[in-house]
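Only one protein chain is missing; all other protein chains are in place.
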Amino acid sequence: MLQGVLAFVQTWWVELLCAVLIVLVVPLIAGYIVLVERKVMADMQARLGPMRVGPHGLLQPIADAVKLLIKEDLIPDDADKFIFWFAPVLSMTAALTSMGGIAFGPWFQVGRDINIGLLFVVGVSALGPFGIVLGGWASNNHYSIIGAIRSTAQLISYETTAGFALVSGFLLAGTLKVSDIVKAQYTDHVWYVFLAPVGFFTYLIASIAETNRAPFDLPEAESELVAGYMTEYSGFRWSLYFLAEYANMIVVGAVGATLFLGGWLRPFPNVAWLGWVDGLPTLLLAVTGVYCVMRAGKQPVHVQVMFMWAVALVCFLVALIFGVVEFAHLTSSAAFLSQHPVQLLRSMYDGLYGAFWFLLKVSAYIYIFMWLRFTLPRFRFDQLMRLGWHILIPLALVNVIAVGIMLALMSSLGWNRWLAALLTTLGTLVVGMLLIRWNDKHAAAASGSIATDNTQVEDSYAG
Amino acid sequence: MLDSIVFYFFAGVAVLSALLMVTRRNAIHSAVFLITTLLSTAGIFLQLHAEFLFIAQIILYVGGIMVLFIFVIMLVRLDVPLPQIRSPLRQWTAIFVAFVVFGEGVYIVWKSRLVPGHGLLVLNPYPSDKLPPNTENLAKSLFSFYLLPFEIASVLLLVAMIGAVVMGKKRANTP
Partner (left out) sequence: MMPIGHYLLLSLLLLLIGAIGVITRRNVIIVLMSIELILNAVNINLVAFSRYYGDVAGQVFALFIIADAAAEAAVGLGIMIAFFRNRETVLADEMDLLKW
C-alpha cells in the first residue's frame, strides 16, 4: 500500500506540484489582476486608484484578502444549506480544473499534454454555470434567482458562439492538442488570427460574455440586481465566486492566445532577423526597475521605500536572468559554447521566453477586457440575447463554413494562402450581414416584435 | 495498481451518488447527485482511454442536459419536499428484484472464469500502446463508416429541438 503511494508520487510529482501551485497561486494572481484593473480603471478615469495600502497600492490585494477571510460567514435562514455550501465550490473547481489543460510555455504544461487539449478546457469551464444557478437558487432571494437565471442563460448562449469560433481555429490547426496547435502556427509561419480574424473577434466577444464581464455583466449589475447571484454570499464564499470569475478570465485569455495569437511564439517566429525582439523583456524589466528606483525616494513611509527597493531589485534580477539566457542563446563563440553553464542557459531559452510571450499575450487579452469594461455601457438582457443568438451565432456558423472553404481552396486548388483568407473573410462578413439582415426582417415580419427597433418592445426584464 | 484505485474511486462515487439520487426528497439534491454520478462516469470513460467521450459526456450531459433539468425543476418549484406516499410493497419488491438480478450478474461473471481464455475476469485488454489516438480514430470512423447514423442523429436533434420549443411555448388561450 505504502509502496503504491510512493510509486504514485514518484511518477506524478510534477503534476501534483502543479496542482498545488495552481490552488495556491491563482488566488494571489487573481487578486493582483483586480489591482491592475483598478489602476487601469483609474487611469482611464484620470485619477490614481489605490495608492495608500502599499507603495502605489501594491499591497491592496493582500489587505482585501485578509478582510474577506475575517468576515463573518452568514447563511440565510431559509437557504438550502448543502447547495449553498456546494455552489461556490463547484464554480471554483470548474475554473481551476480548466486551468489544468492550458500550457504556459513549451515547458510549463500544467497537466499532461492531453489528446483533447483545448476541448478539455472549454468543456470543463462549461461546468461554471452550474455553480451560478445553484448558488442563486440556494440563496432563497428574488434578486439572486433572477441574476442566476439571467447569467446561466447568457453563459449557455455564448458557449455555442465560443465553440463555433474555436472550431474555425481548430480547422486551421488540424488538431486539438495544445502543443501541436502552437507547432502548427510555427510551421505555417503565421498566427491564426490573421487567417481567421472573424473567428478571433467572435471568440473575443463571446469570451467576454462567458466570464460575465462588462458590457455583459447584467447578472452582477450593482445598479439593477444588488449583486445578482452573489447577493447572499459574503466573506470567503464570495471570494470563491470572485476567484472563479478571474480564473475563468485567465483561462479564456489563455485559450484565445494559444489558438489565435500564436501561443508562446514571439511575433514573426520564423523570421530570423527579427530576433532582436527577444530583447524586449529584458528592456521592459530594466526600465521598470529604474522607475521603481526613481520613485523609491519619494515614498512617504520608510517601509514603503524599502518595499520599492525590493521590487526594483526583483525587476533587475529577472531582467538579468532574461539577458543572460538571451546572451547564451545568441552567442556563437566557441569558447562560451563549450562551457556547461552556458549549455544549461541555452536550454532554458525556449521555456523562459515562451512563457514570457505567452503571458504577455494573455495580459493583452485581459487588458482588452478591462478596456471594454470601462468604455462601454451595459447591455440590456434582451439586447444581450439578441446579440448572441441573432447576430453572433449566424456569423460564427458562416465563419466555420468559410474557413472550410478557405482550406479547400488552399489544398485542392492551390490558391495563395493570403488571397484565400482575404476572400473568405470578406465573404463571411458579407454573407453574415445578409443573413442577420434577413433574420431581422423575418423575425420582425413574423412576430412584429423586437428585431430592428429596440425601443418599442414590451420588455419584461427592463425597469 | 493505480488503475484499480482510480476505478474503485470513480465506481464508488458513481454508485453512492446514484443511490443518493434515487432516494432524495428534494429534487434539486437529486439533480446535484446525478451531476456527480455523471462526472464519475466521465472519469471512468477517461480511465478507459476514451478521451473524446469523456469530454463529450461533460459538455453534453453535465453542461447541457443537467442544466435543462435544473431549470425545469426550478420552474416547476419542486424544491419543496413533497410528502412521500410510502408503498413499501413496491419499494421492497423493486429492491429485491434488483438484488436478484445483480446476484445473477455476479454469478455469471464469476463462473465465466472457467471458460478457457474468455473468462470475463481475465479477458486481456487491447494493449494500450497500440491504441490509435482516440479523437482521430473516432472522427475517422464517424465520418466514413457511420456517416448515415451521424446525419440521422443530427436530424433527430433538430426534430427534438423543434418539439421541445413547441411544447414549451405558452399557448394564447392559457389563462
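Going in written order, the chains are labelled A and B, and every chain counts its residues from 1.
Here, a contact is a pair of C-beta atoms (placed from the backbone, for glycine too) under 8 Å apart; a residue touches a chain by one contact, two chains touch by 3 or more.
Please read these numbers as outputs of a predicted model, since none were measured by experiment.
Chemist: Please provide the labels of all shown chains that the missing chain touches.
Modeler: So, spelled out: the chain left out of view touches B.
Chemist: Considering the whole complex rather than only what is displayed, give the residues of subunit B touching the chain that is not shown.
Modeler: The missing chain touches subunit B at positions 3-4, 7, 11, 14-15, 18-19, 21-22, 27, 30-31, 34, 37-38, 41, 44-45, 48-50, 52-53, 56-57, 60-61, 64-65, 68-69, 72-73, 75-76, 78, 82, 84-85, 90-91, 94-95, 98, 101-102, 105-106, 109, 112, 120-123, 125-126, 128, 130-131, 134, 137-138, 141-142, 146, 149, 153, 156-157, 159-161, 163-168, 170, 174.
The definition used in the following text is that only the chains that are shown with their structure count from here on.
Chemist: What whole-Å value do you get for the distance between subunit A and subunit B if each is reduced to the mean of its CA atoms?
Modeler: Computed from C-alpha means, the inter-chain centre distance equals 32 Å.
Chemist: Report the residues of subunit A in contact with subunit B in the complex, numbered from low to high.
Modeler: Residues in contact with subunit B: 4, 7-8, 80, 82-83, 86, 114-116, 119-120, 122-124, 126-127, 129-130, 133-134, 137, 145, 149, 152, 156, 159, 176.
Chemist: Within the complex, which stretch of subunit B touches subunit A?
Modeler: These residues of subunit B touch subunit A: 1-2, 5, 26, 28-29, 32, 35, 51-52, 54-55, 58-59, 62-64, 66-67, 70-71, 74, 79, 133-135.
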